[in-house]
Structure formats: structure tokens, C-alpha cells
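Structure incoming, see below.
Some chains omitted; the rest stay in position.
The chains carry the letters A, B and C, assigned in the order they are written, with residues numbered from 1 in each.
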Amino acid sequence: MTATPPIPDETTLARLRRASTPSIATLLHRRGLRNQYIQGVHRLGDQPRMVGPAFTLRYIPAREDLDVVEAFRDPTHPQRVAVETAPEGHVLVMDCRRDASAASLGSILFTRLEVRGCAGVVTDGGVRDAEPIASMATPCFAASPCAPTNLSKHHAVDINVPIGCGGAPVYPGDVIVGDGDGVMVIPAHLAAEIAEEAAGMEAFEDFVLEEVRAGRSVIGTYPPNAETLERFEAFKRGEYAPGQVFQKRVPA
Amino acid sequence: MTATPPIPDETTLARLRRASTPSIATLLHRRGLRNQYIQGVHRLGDQPRMVGPAFTLRYIPAREDLDVVEAFRDPTHPQRVAVETAPEGHVLVMDCRRDASAASLGSILFTRLEVRGCAGVVTDGGVRDAEPIASMATPCFAASPCAPTNLSKHHAVDINVPIGCGGAPVYPGDVIVGDGDGVMVIPAHLAAEIAEEAAGMEAFEDFVLEEVRAGRSVIGTYPPNAETLERFEAFKRGEYAPGQVFQKRVPA
Amino acid sequence: MTATPPIPDETTLARLRRASTPSIATLLHRRGLRNQYIQGVHRLGDQPRMVGPAFTLRYIPAREDLDVVEAFRDPTHPQRVAVETAPEGHVLVMDCRRDASAASLGSILFTRLEVRGCAGVVTDGGVRDAEPIASMATPCFAASPCAPTNLSKHHAVDINVPIGCGGAPVYPGDVIVGDGDGVMVIPAHLAAEIAEEAAGMEAFEDFVLEEVRAGRSVIGTYPPNAETLERFEAFKRGEYAPGQVFQKRVPA
């Protein structure tokens, strides 16, 4: 197990709680990172945005003589240990090799994670007890509900090592953000700057959306030409509202 | 870009707004057309039935040196042009090669399409900002919500050419119908006759459903034998209601 | 067609109506049965748990000259016969070779099954009229909503023979249980004992969930060590509630 890196500062986390995953995807794309989206998972309920550093758990395929119900009696079983040691505010991210034919965990372990202050769970495998989990306060992203125990397909083997999840690389401490469009993985060293840029981006996109609702063409507006940028500056100063005639400010 | 064919007449469109996609699928099957269903897409919200002629946009796989964020500054970028030129009442259908690992569009472009009077959107790729889009009045059918920008996987290349979407052929001007069972593609030259037949078919199936609720066997009823057809005629004349004893009309 | 085996006794059925599919999966796993989950299907609505013996229908790929709309006029067409003969309280399970590109049935046949007292429907193909079906009282599990008629891909060929459904073996008379986590297949000869064990398991897991909510670690609790078992016994006697300090009973 690698040492867990420090949690990003509260400003960064707060900004990311207001940032959509599409904005983050675009900002990472600008830096040449095109593969930081966890493919094939969705949120089970309608909780608010999930934000937190990754704490990882790696599974390999099960072997019938090792993966018996009695295995959980071992107090060092990595799945149980992960559930008891994932730090508060972290997101537990599990590598199930994109195999959703068996669960990663169920409502008892999920409840324990919630009680311990975990910020959320992501798995590219299945989740059992999906309906009770969907109704809880903590967000859970999974490939699918399913009934079979993880033992039937998955053998927990490593805690907090770099993993793949839904085709994306996840390093312990990477900042995980999840919402209705899925889950993005922000490399730890980029979290603060992505968070900062995302704030401005969201403000601009809210403005553009109002402009478009008021009848603007997207061409020249999104991405903006010089005049659109002027309108946006005027809007921020309270001198312009979308739909109004825009009077360019003439220097005195 | 091929010339956009004329919109079907209002009678046809109105009839199709009352026709379910299963009825349309059966009527096309009767004509030997077994592959007009767009596989793997579903409606994001619970809007009413979507009906309109197809306006198409074709994507090929992205190339890293071409598909950069700056590409959208080009006012002739096909995706932006499609959003600004898709005619009122049309459905924008996008060929993303069934790859939902990146979005086709997000809420800003979708809002512009709604403002411009577009009848709906279909893509066999992903859609970002899926939650706000699901809550809008215009229906959107996609393979999946997802966060990544279309640039990471999709390069818009052609407007209003014949495309494949979800494994079905879509020619510009084909009439697109979408509901809770997905999306059907009606070849343009068949739209009027399918619309007309569908009206009768829906009426008959509503009657059969009442008969079955009242205890009829499906055998002899669906498809109908001669007596069922007589009951249906009597029902239309107001002389019979499902569940009643049926008194065959004896010619005077 | 094999003779339909007798329905399990009412005690067993009643117990299974209180048993979750994850509990059943774990109990079957303990017996070395790791493949009794029907992969890739989900419940269309939010009906209560589905329980009943399997009545099966097998489809093979369609052939264009045989699978024409007129085929349904044959009163011995296996799909129609299955709908009219599936015994009350049984679950109709259909083998569509995991191909959801065409429907297995629609709302008329589904309504007939409901009227006839069928306990539910499972198909690893598609279902058309998915929205009306989702709003009915009888549960329906399918791979996906879809519009095309079964004739376009599926040819009904056999009634009540052993089949595969979603990758699991299903023998006529196996007991089918479905809920929000999907569908389990209990071999007929194990139904009574699984039902009995599940009752105890659910009670224990409810207790554990309360313990975890009250702050217990899962290690030592789930699976239980000796002390946890003592607390559980005390809990059943009304002498302990989760969250309380546990006073081990000292023999007088």
C-alpha cells in the first residue's frame, strides 16, 4: 500500500463541487489528457456532485478455492480493510476489470463507508443492494446493479495502488469528481489549477446559455469572439443582460 | 451537403405523433424493412413522442492535431453549422459510429437547437450535460450520458449526407419517430402510407388491449379472426364494449 | 414440452418474497453454484419482488420466409401458446440468446399474462411498449426496451424446455426471484432450503446494518465473530439494541 497523498486544500475542493464533469473534461483535454473519464459507470441515485481524492482497491479474477464465503473471516481481507481504512473525505475507487457480472460491495459495506465519512464510491463492476444504496446520501457510481457476491468473480488483492477503472488510469490521491455525466479523474498535481479554471468556465458557460436562450447564434458566442467577450465583461459588471441590445462602452 | 427534402405534410406528421414506434416497426417489417430501428439509444427525459424529418451530421474518429479546442473558432466547423442550419421541425441525427465514450453535444448547443425549433436530437454517441437536457422540452435520444468533449473521439465532417446511426441507415429527409421504446427511421417515400396505416393499427390495438383486459385469449384476437373483426366493427359503431357478450348482428 | 413441475409450497414462496436476490446469490455460492444470476436484465418498473417457478419459451434466430406477420395467425404458434398456457403463479422466462435488438413481447401479450395470473416475465431480449408495461402491477425484467417485433430477430420454437437466459441455466420449475438487483434462478430441489436459510440471513443482515449505522466496524461484525453472534442473540431476545453498550450475559 502506497502512502495516501494529502487531501487537496478546501478551496480546491469547494471549487470542484461547483464544477461539472464536462468542464473538467474539456480543461484536461486542453492539456492533452483525453482519457481521464471512467467509461461505463453511472450514479445510482441523484445525490449532489461527488468530490474527493482517490483511495483505490484492486481486484483480480476470483479462484474457487480461495474465494469462498469464509475468506471474509480473515480480518486482513483487503476489501474489508479498504472499507475500514479509506480516509474521511476520500472516494473509494475499485478496479473490477470492467466486469459487472458480480458486485464490488453491498449496502452493509457502503453504510460503513458512509458512517466513516467517505465522499463516495466508484466501481467498474457491479453493486448489490443498489436500491437502498441509491437512496442514501453518499453517491455511488457503478456499472450496474447486480446480485452475485464479489467472491464469484472478484478477488480483492491490493489497497491504494495505481489502477485502471473504466479504462482510465487512477493513481491514489488523484481527485475524483462525479455527477450526472459520470466520473472524471484529475491528476493530483493539476487539481488546484483545474479547479480554478473551472470556476471561470462555469460562469462563462452560464452566461452563454442565457445568451443562447435569448436567441444568439452559437457561432461567435461559443467559443466567444471579441464582442462576446466584451458582452460577458459588461454582464459581470451588471451593465448588460442577455437579450438586451448591447451598447459597446465607449472610452470617455 | 445534399438539398434537404420537403417536410412531410402536416396530416402525416400529426398521425405519426399518435403512432407508437412498435406499430411503425411492424408496418415496416411487413414491407420487408427489418433494420430501421436505431439500436442502443434511449430518450434522456420523458418528453412526448418526437416526429420530424432527419437532418444528419456525420463524425469520423478524431485526430489529435485537428481536433483541438480551437477548432470550434472556425465558423464553418460542421458541428456548429449543423446546429445553426438544421431546419425548424427537423430532427438532428448524428452518426458517432456507436461510440459513446465521448459526447456529440452538450446543453448549450442543444438549447440553440431548441430555440431554433428543432424537433429533437438523436445520436449513437454520448451526450454531456445530460441532466439539464433531460429536463428540457425537446426530446434527446443518446447512447449514454458522458462527460468528454466530442473532440476527444469525434470529428464532425459532413452535413446532411446518408449516414448510419445505431446500425440503421438514415437518409436526409427520412422521417424519424422516437418514444419510450426508442427511435424508428421511416424512409421518406413511405412516411404518408405508414402514418395512415398506423392510425388504424393503434385504434385496433387499443381495442384488443381492452378485450384482453376483459379476459379474452390472444388467440383469435391478436391477430384477429373474423369474429374479432366483427366485434371491432361493432365496437366502432358503439354497439359493443369489451367484456360484454357479443351479439352478432343478423342481417335484417 | 416437458411436464410443468409442481409449484413450491406457499411457505417457501412467502419466504422468498422477503429474500433479496443478493442473499440468494450468496446462499447458492455457498453450495458451489456461481452462475445462477441472469446477466444483463433489469426490472422495467418498481414492482415488488417477483417470485415463481419458471415456465420457459425458447427462441432461435428468425428466418425471413418463416417469420412473417401472418405466422401469428397459426393458433399453435409457440409464443402465443406460451402466453395462453403459462400456469398461474409462474414466471415466463424467455431465451432470446441475449439479443435485445428485437422485442420478446409487448403490452397486449403482457396484459394477457397478467390477466391469467402470471407472476412475472423475464427475457434476455427486448420488450416493446416498455412504458405501459413498467406501469403495470406485474414485474417485467428485460435487457432493454425496443420497438422491433420479435419476428425480425426471434423465432419462437419450444415451450418449457431447459434454456439459457442471460448466461444462466434455467430449467422448467426452477424458482425465479427478481428484485432491484436483478434475477436469480434457484434450482427446484434447493428452493425450500434456500428460502429457509434466507429468512435467517435477512434478519441477521438487518441487525448488522443497524450495528454499522451505530458505528460498528465491519470487521468482526460481518461476517460475525463470537461476540457479534452473542449480541445478535441478545438482540433477538430484546436485551440489546445496536448502539448500546453490550453487557455479556453471565450465566447465573
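Things worth noting here:
By definition in this document, contacts are C-beta pairs under 8 Å (C-beta built on N, C-alpha and C of every residue); 3 or more make two chains touch, one makes a residue touch a chain.
Model, not experiment: these values are computed from the prediction.
Taking the whole complex of the structure file rather than the 3 chains in place, the copy count of the single sequence reaches 6.
Here, only the chains that are shown with their structure count from here on.
Both chain A and chain B derive from one sequence, and where they touch, under half of the residue numbers involved are common to the two copies. Put simply, the C-alpha centre of chain A and that of chain B have 32 angstrom between them. None of the residues of chain B touches two or more other chains.
Interface residues of chain B, counted against chain A in their complex, comprise 64, 69-70, 72-73, 75, 80-81, 83-84, 101, 103, 106-109, 111-112, 115, 128-131, 144-149, 151-152. Those residues of chain B that touch chain C in the shared complex are 20-22, 24-26, 29-30, 34, 37, 39, 42, 167, 179-184, 205, 208-209, 212-213, 215, 217-220, 222-223.
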